[in-house]
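Let's look at chain A:
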Amino acid sequence: MSAYVRRAWMVAWKDVLSERRSKESLNALVFFSLLLLFVFQFALGPERARVEAALPGLLWLGFILSGLLAFGRTFLVERENDCWEGLVLSPGDKSAIYLGKLAGNVLVMILVEVVLLVLFAVFFGLDFTPVLPALAAVLALGTFGLASVGTLFGAITAQMRARELLFPVLLLPAVVPVLLASVSATQTVLAGEPLADAAAWLKLLAAADLVYLVVGVLTFEFVLEG
Partner candidate 1 sequence: MPDNWSYVFSAYGLAAVVLVGYWRRLAGRAKSLAGRGERKGP
Partner candidate 2 sequence: MIQAEHLRKTYGPTAVLDDVSLELSTGQGLTLLGPNGTGKTTLLRIVATLLRPTSGSLRVAGADALKEPEAVRGAIDMVGHGSWVYEDLSALENLRFWAAMGGHDAGDARLRAALEEVELDASADRRARTFSAGMKRRLALARVLLGRARLLLLDEPFTGLDRAGRKWLSEFLLSFKARGGAIIVATHSFDTGVGVADRVAILAGGRIVLDRPAAALGLEDLRRLYDELAMGPGTAS
């Protein structure tokens, strides 16, 4: 068991360390978030009321689009120098690798989300501080759902031609429930209502997260085989 955790930890450590050094994904993602902000602003026009009304959807649109970029790249680093072979050949349960990758992805996504929230707060003059704890709960559950499917599908498409096309085509419909639940829960939270009002959505999110995680853990070894 401890070897399992150790291997998951090493994968996450390796990915986060590489990312911290190269900053390849993170730089691009932060810049992309900034671009999104402009796109949203131009699409909605200058009226504040419209932005506020669309805010939950815009936030999650931003997260999902960033996620599409981030998750699709997760396994590309393993193709360099055939590291993929090494992962397949390391003895033991392969789902540890999935969990490690997932942890790395969740971490990256949370960073991007924080950046996006700050950007929204600054550019649209919003104040998230009173709802922050509730919002954090929704973000955590939603992000985990996105990342668990995204990591699995990222591994599937990494070895494929036309993966830039295929990855969003597979991922987007699969995470529709996460999107619906997260947007609805975020709406409740941003309206200043108590988190309990969104309890049904949070439960759905938690259930979805669990199902995706179980499917990912059980099937990952077949994906990794390449």
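Keep this in mind: contacts are C-beta pairs under 8 Å (C-beta built on N, C-alpha and C of every residue); 3 or more make two chains touch, one makes a residue touch a chain; residues count from 1.
On how the list was made: all candidates are chains of the complex that A comes from, given by their letters.
On a predicted model such as this, the values are computed, not experimentally measured, just so you know.
Participant: Which single candidate from 1 or 2 touches chain A in this complex?
Facilitator: Of the listed options 1 or 2, chain A touches just 2.
Participant: State the interface residues of chain A toward candidate 2 in the complex, per the touch definition above.
Facilitator: The touching residues are 3, 6-7, 10-11, 13-14, 17-18, 21-22, 77, 80-83, 85-92, 226.
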